[in-house]
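Read the structure below first, then the notes.
The complex appears here without one of its protein chains, the remainder shown in place.
Let's turn to chain A:
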């Protein structure tokens, strides 16, 4: 555990020092939203729950919950997923 924390601190320091985006170095999810109709999530770890109203997606260090209407998974690739529909809420449980 101590080793893990040290690694995390080193990565944080490195990303600040090298001015590199945090999602590349630290596996943070990167969310891109177009209005409330499309959400592109990079660096996901899998889907936990999927229905038309609610979606829970595993990411590094926790979950992201998307609440909305008529949600569809437009694409799912090993690293990236695209959600479309009427998005109302995006909540982070990290």
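Criterion: a contact is a pair of C-beta atoms (placed from the backbone, for glycine too) under 8 Å apart; a residue touches a chain by one contact, two chains touch by 3 or more; residues count from 1.
One rule holds in what follows: contacts and distances are computed from a predicted model.
Missing chain, UniProt protein name, picked from "Sporulation protein YqfD", "ABC transporter permease", "Nitrite reductase small subunit NirD" or "RNA polymerase sigma factor": "Sporulation protein YqfD".
Screening A:10, A:34 or A:48 for touch with the missing chain picks out A:48.
In the full complex, chain A touches the hidden chain at residues 46-52, 71-78, 81.
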